[in-house]
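Remarks on the structure that follows.
Left out: one protein chain. Kept in place: all the others.
Per-chain numbering from 1; labels A, B and C assigned in written order.
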Amino acid sequence: MENLNIALIGCGMIGREHIERIQNRIRGAKIVAVCDVFEEGAKKGAEIAGAGTKIYTDFNEAINDPDVNAVVVTTPGQFHKGPVLAAIKAGKPVFSEKPLANTAADGKEIVEAEMAGGKHLVQVGFMRRYDRGYRQVKELIDSGKFGAPMVIKCTHRADGVADDYTTAMAVTDTAIHEIDVLPWLVNDEWDEVQCIMPKTNSKVKNALKDPQIMIMKTKGGIINMLEVNVNCGFGYDINCEVVCENGVVNLPCPSFPTVRYANEVSTKIEDNWILRFIDSYDVEIQDWVDHALKGETGGSSAWDGYVASITADALVKSQTSGVPEKVVTGGTPDFYKK
Amino acid sequence: MENLNIALIGCGMIGREHIERIQNRIRGAKIVAVCDVFEEGAKKGAEIAGAGTKIYTDFNEAINDPDVNAVVVTTPGQFHKGPVLAAIKAGKPVFSEKPLANTAADGKEIVEAEMAGGKHLVQVGFMRRYDRGYRQVKELIDSGKFGAPMVIKCTHRADGVADDYTTAMAVTDTAIHEIDVLPWLVNDEWDEVQCIMPKTNSKVKNALKDPQIMIMKTKGGIINMLEVNVNCGFGYDINCEVVCENGVVNLPCPSFPTVRYANEVSTKIEDNWILRFIDSYDVEIQDWVDHALKGETGGSSAWDGYVASITADALVKSQTSGVPEKVVTGGTPDFYKK
Amino acid sequence: MENLNIALIGCGMIGREHIERIQNRIRGAKIVAVCDVFEEGAKKGAEIAGAGTKIYTDFNEAINDPDVNAVVVTTPGQFHKGPVLAAIKAGKPVFSEKPLANTAADGKEIVEAEMAGGKHLVQVGFMRRYDRGYRQVKELIDSGKFGAPMVIKCTHRADGVADDYTTAMAVTDTAIHEIDVLPWLVNDEWDEVQCIMPKTNSKVKNALKDPQIMIMKTKGGIINMLEVNVNCGFGYDINCEVVCENGVVNLPCPSFPTVRYANEVSTKIEDNWILRFIDSYDVEIQDWVDHALKGETGGSSAWDGYVASITADALVKSQTSGVPEKVVTGGTPDFYKK
Partner (left out) sequence: MENLNIALIGCGMIGREHIERIQNRIRGAKIVAVCDVFEEGAKKGAEIAGAGTKIYTDFNEAINDPDVNAVVVTTPGQFHKGPVLAAIKAGKPVFSEKPLANTAADGKEIVEAEMAGGKHLVQVGFMRRYDRGYRQVKELIDSGKFGAPMVIKCTHRADGVADDYTTAMAVTDTAIHEIDVLPWLVNDEWDEVQCIMPKTNSKVKNALKDPQIMIMKTKGGIINMLEVNVNCGFGYDINCEVVCENGVVNLPCPSFPTVRYANEVSTKIEDNWILRFIDSYDVEIQDWVDHALKGETGGSSAWDGYVASITADALVKSQTSGVPEKVVTGGTPDFYKK
């Protein structure tokens, strides 16, 4: 393939972001068609994509357009399965935003379709694997200098959330990033996960439990302690500390000037996730394009996406049961072994 | 009282440290007698204390010496009870190194004796309450600016430990400091505690489990996650992060020059607990002296020491049970309410 | 213009870097021809650029090739003038690596040729204006929150230098970056500059004076104190602190994980300037391409490059005179006013 000619399915906020990204900052790829069930949305997307962009409201038509040779899926999570399966069927590489699907059953269906097709076509948009900081941490861990990882501590803090954010979404929308990135970071798999609830922030006015603590154990015995805290009020604050046998490695915070002002030495905390990971998105999409042009996939596979769903389900279950829940995947199929 | 004339009981390492401290850096107090079951030890202590120091091998005689009006107990933990009870009986103020006693039963006996005497005489040597950093953190929390504490994260890391350090000692010798200092820091009480075990550091050659994670919940719903990690290999590293409703406060590390050298910007991590808390010890002993001269006690009370023992027992129990264990104190007696 | 078809002149190290960059990471531009006085060098460059790249040894032929519509000059500094003038004559946009020229006379010739042509064609490769950190600092200064800048303090430290690095090169090769970037940063112009010499590093085995201190005053009265220190032995360490009337802003260091190891908390210092500013080079070249495609220039102009040369000359003069030397530019021509 010389160039990806992409049909982008789902012209919501993240969709429009990716249109702008692909048209302006990515090499070797072009949005040639956009699709949204709402024609107005599709038109808006086409406007960003530029003159000549085809407009669809039916994703099957968009994906099967002969001018299209690759697919980006940015619909709401519960609508990922349809276009992803269509792309697999069409034999076209597909980048699906995270999560791969909203239920483990849907994820399994995708995994099975991809294996049946015999070709790696699906990449899931977990952008943290492309974050420079996580990559630096991984490099240090993999160097062996610090010995084996034993404990991980993460924070996933956000300034605030919309009113319809629920207790379960602390897992499915928020912790889902740590669920995916940590096993990659330490070369391990989740075994058992638990959610425990400290007192809730008095700013929360509905049924949401926030913060939440997630205790997650890998098959290799590493324990991760994750603080999900989405009403912290002071910005978007991602931290990750990996305690190894001979040393401790901390994810760097985004780099800002240090300022002396008003009796404080300070640096800025990023405002939101879009800005925090904006570089990662560029790297991620470019990497997908580069892989797709060679008939390959990078980043998180459909299997990774499926396992993330299973893990999320176990954590959500633990939110009610209060005890550790097993993460049962049945083992990585050979097709997905690296 | 004009001046404390102290009998110090137990001339081991920490005892000799306190002798040197009291004779050289503390105002209003003087070691006039030292006691150790081993006469050699007592003589060594007297040598540090200076000419004229009386030497005893029987703590009852030392404590009841009419020249003595205050007592410092620095015997091994299991031998604290005897001299502390003797001091109470003699009506003399007594500073006991931590722990107050090695069993909750012993602790209870002391508490009951003190209450029976009707006079606050016992102070327990948990020096962290005197550490400047903890005090700064407490001041910030108590200011209310950051809202209520919800989550605490601590590390208690040591370079290494002696071969006879056991899994239980991770609680009774190490975590005991966090057990005491955290309720004081956030004005709360322990409710339920649990110990979970990540993979053990491969450097450990005996049955010790290290690191250990302790999940501790207060009656007010604050969750503390404590990493005890005593073979970390890189120094004595105490951290404490308090996550409040509107902000997060971190205990400062000890202050050292920042150095640029060999492709790194670095600051030193303290070597060991003696150096890390050396200032706190001075402040602690001076504060005890100042209080005792006024017929009062400061710092941790006998009740605090007793509750710490109960909490430690629950954590040790959880090391085997693997589940959360309740901390049952029966409620703070009026005598100890502040 | 739809796409830049570039002739790159000078296939040394930085030239080959830019070939690789433009072919692989830049949108809207392609190297179509390479030129080097040494045919072997040109062939090596063509190999990196890919099949079909034309090979020249005469820069005039390369620049006037009708397939070429833009020029990148990466020859040694003393050979910048020829190709830059040729590009101006041909009316083709030209990116010249810094410095614009090695003498002020050459710089003046270029400036006059560009003005005579009446069209902005020349951009000089001072990449720091594209560094994210400098841009963040500039944004904070320009916000006005901290008041007017009064004092600047910079370090330009390198691990070590080649044996043929001379005292003058501390200005012309090293400080030249601060000479260009600081007036841009604080919206001012150099007035008077002085070089003073502390004791030389005993590691220096030749006539080089290192470190050197450069005291540089702007027309607005800002004083910059620059430490050039090219045998520091601990990495490439760029710092810039801007002292304003109500606050102080510091350039961020590159972002690396924080590590606890061997009794130190540390972060890495970058090894060399290529890695330190690698992102800036990408942004710089992309910005040049984006501007050139619209018939514009960005970054440092020929005038900026000329003024940098004059400033460098004054500093070099002060290395011998020991006193402050005036920076005499004759005033910015209207053509170059922003």
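The definition used in the following text is that a residue touches a chain if its C-beta (ideal position, glycine included) is under 8 Å from a C-beta of that chain, and two chains touch if they have at least 3 such contacts.
What you see is a predicted model; the values in this text were computed from it and never measured.
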I'd like to know which visible chains would be in contact with the absent chain if the whole complex were considered. A, B, C
Who touches the missing chain here, A:Phe79, A:Trp184, A:Tyr261 or A:Phe335? A:Tyr261
Touching residue (missing chain; options B:Gln78, B:Gln136, B:Asn272 or B:Ser321): B:Gln136
Touching the missing chain, which residues of chain B? 24-25, 27, 132-133, 136-137, 140, 145-146, 246-262, 267
Residues of chain C in contact with the chain that isn't shown? 147-148, 150-151, 153, 196, 198-203, 211, 213, 215, 217, 220-223, 225, 227, 229, 231-234, 243, 245-248
Residue-wise, where is chain A in contact with the chain that is not depicted? 232-235, 237, 253, 260-269, 271
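By definition in this document, only the chains that are shown with their structure count from here on.
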Examine which chains touch each other and state the graph shape they make (line, ring, star, complete, other). complete
Report same or different for the chain A and chain B interface, where same means the shared residue numbers exceed half of all residue numbers found there. same
Chain B and chain C: spacing of chain centres that average the CA atoms, whole Å: 58
Quick one: report the Å distance separating chain A from chain C, using the average Cα coordinate of each chain. 38
How many angstrom lie between the centres of chain A and chain B, each centre taken as the mean Cα position? 45
By residue number and range, which residues of chain C touch two or more other chains? 253, 260-262, 267
